[in-house]
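Sharing a structure here in structure tokens format.
Just one protein chain is left out here, and the rest sit where they should.
So that you can tell them apart, the chains are marked A, B and C in the order they are listed, and the count of residues begins at 1 in each.
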């Protein structure tokens, strides 16, 4: 039986200007069960206030797929906040 | 002063199926002054009657430019009867 | 290096790209046409003289997106094989950053598919370019990848068990 306030752990990846701002490429984050990617992002803006202004120019990914910010996370998910891509 | 029935000499080139039909790649032809490419072609159909059926699927060239069959020839012109091209 | 059904090839590399090897990868006797796109480092960017570039990628996702592009062009166009390679790390002026080769029986499909591949790569593959100039460096303006329509409440499955 799941407990009411179980917590989950996700892997978080940072790239480009976001990696430079956060100061690392990878993190492990703990969240309440049922938290969304938006909620995860808020945990980082709480620590790095400058991050908030990038929110409109980021897209979220979960397990190597682009997803909505409302996507709910599960333990073991790999999440990234993707800046505009410029390959090619 | 030019004489009334001066003749001209042109170089004629054959390619692809037309070359096989005529049996040569190059010829030198004499024509009355003021003759058209159509007239030159008629000289060859007189010698090679099978050539006539190819007429609708040929385009004429004069001095390395595609031209109308009504084009008038001058001495020294280089003429070709070009079958459908299939390079590439 | 991934070699799925069609013998397509997707790679992220840290050394020079060898176009001839990629063309060999896609070439077959039943084909008649290969179209390639070679993207390389220009010596200027919006009027400023570029010194060099640095590329980085979300590698696992970039390879997955490259395979997705290949799947799309096989579905949309009558092509035979595709090879897509992107280089990462520091690139000097004139060096190839991306190379795409597409083979097909006929040229029209090869042109359409090659163009679709590079256009889609630039919009959807998580790779980033930092441009170094004499007076500093900037992350290149890029494009925000579109989020595909999803069924509400679903989440992509984790690729690895937690």
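Note that contacts are C-beta pairs under 8 Å (C-beta built on N, C-alpha and C of every residue); 3 or more make two chains touch, one makes a residue touch a chain.
Values in this document were obtained by computation on a predicted structure and should not be read as measured data.
*Asks:* Can you list the shown chains that the omitted chain is in contact with?
*Replies:* Missing chain, whole complex, touching shown chains: B, C.
*Asks:* Identify the residue among B:22, B:51 or B:73 that touches the chain left out of the display.
*Replies:* Candidates B:22, B:51 or B:73; residue touching the omitted chain: B:73.
*Asks:* Please give every residue of chain C in contact with the chain that is not shown.
*Replies:* With respect to the unshown chain, the touching residues of chain C are 19-20, 23, 27, 29-44, 93-94, 105, 107, 110-111, 114-115, 118.
*Asks:* Can you name the residues of chain B that touch the chain not displayed here?
*Replies:* These residues of chain B touch the chain that is not shown: 9, 13, 15-17, 57-68, 71-78, 80, 82-88.
Rule of thumb we're sticking to: only the chains that are shown with their structure count from here on.
*Asks:* If we define chain centres by averaging CA atoms, which chain lands farthest from chain C? Would you check?
*Replies:* So the farthest one, by centre of C-alpha atoms, is B.
*Asks:* Just the number, please: Cα centre separation of chain B and chain C in whole Å.
*Replies:* So the centre of chain B lies 52 Å away from the centre of chain C.
*Asks:* Can you check how far apart chain A and chain B are, centre to centre, with Cα atoms defining each centre and the answer in Å?
*Replies:* 76
*Asks:* Could you give the separation in Å between the centres of chain A and chain C, each centre being the mean of its C-alpha atoms?
*Replies:* From the centre of chain A to the centre of chain C is 25 Å.
*Asks:* Provide the list of chain A residues touching at least two other chains, using ranges where the numbers run on.
*Replies:* none
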